[in-house]
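Have a look at this one before I ask anything.
All protein chains but one are shown at their positions in the complex.
Now for chain A:
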Amino acid sequence: MTTGYAATSAARGRYEAWTPARGTEIIADHLAMEGATLPILHAMQETFGYVPQDAVPLIADALNLSRAEVHGTMTFYHDFRHEPAGKHVVKVCVAEACQAAGGHVTSAQVSKALDCAFGETRPDGQVTLEPIYCLGLCSCSPSAMVNGRLIGRLDDEAIEEIAAECRS
């Protein structure tokens, strides 16, 4: 028997296709909350893999906000995607503690191994590579998050494993 909590990581390929009906349902689930905008945006992204543009007026209407306010909130935060990500999502920490442990070199290596620039999705849709500012793994840096899974002490072997995973 094992005790403990399990962090939910986004399982690939489980996203639903956007429908206004499903969007309305998600909004309705959150209406009792104070300050429901961010929880709704998170739920949209968890369900559809991104926040569809068509969701914005629905959220605005339900929360009695203007579309500009919802759009403004959504675009302020780095997390919310405007379009679906690649099949695999790789986030590499580029903050100071990882820089101190050679992060400049490893992040370039990851980019090369994945044939993908930071902040972009590869044209074949296989992988999205993003910089991230700190995963809280600063004592075992450099670190990365691959499809929701954490990796510390990023070395050549780990980079090769990431590249292999992203080929699948």
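As a working rule, contacts are C-beta pairs under 8 Å (C-beta built on N, C-alpha and C of every residue); 3 or more make two chains touch, one makes a residue touch a chain; residues count from 1.
Basically, contacts and distances are computed from a predicted model.
Chemist: As a check of understanding, state which of "Phosphonates utilization ATP-binding protein PhnK", "4-hydroxy-2-oxovalerate aldolase", "NADH-quinone oxidoreductase subunit NuoF" or "ABC-type spermidine/putrescine transport system permease subunit I" is the UniProt name of the chain not shown.
Modeler: According to UniProt, the chain not displayed is called "NADH-quinone oxidoreductase subunit NuoF".
Chemist: Using the definition of touch stated at the top, determine which of A:L58, A:C98, A:V127 or A:C166 touches the missing chain.
Modeler: A:C98
Chemist: Hey, which chain A residues sit against the chain that's not shown?
Modeler: Looking at chain A, the ones touching the missing chain are residues 1-9, 34-39, 41-42, 63, 69, 72-73, 76-80, 93, 95-102, 132-141, 143, 145, 148, 150-153.
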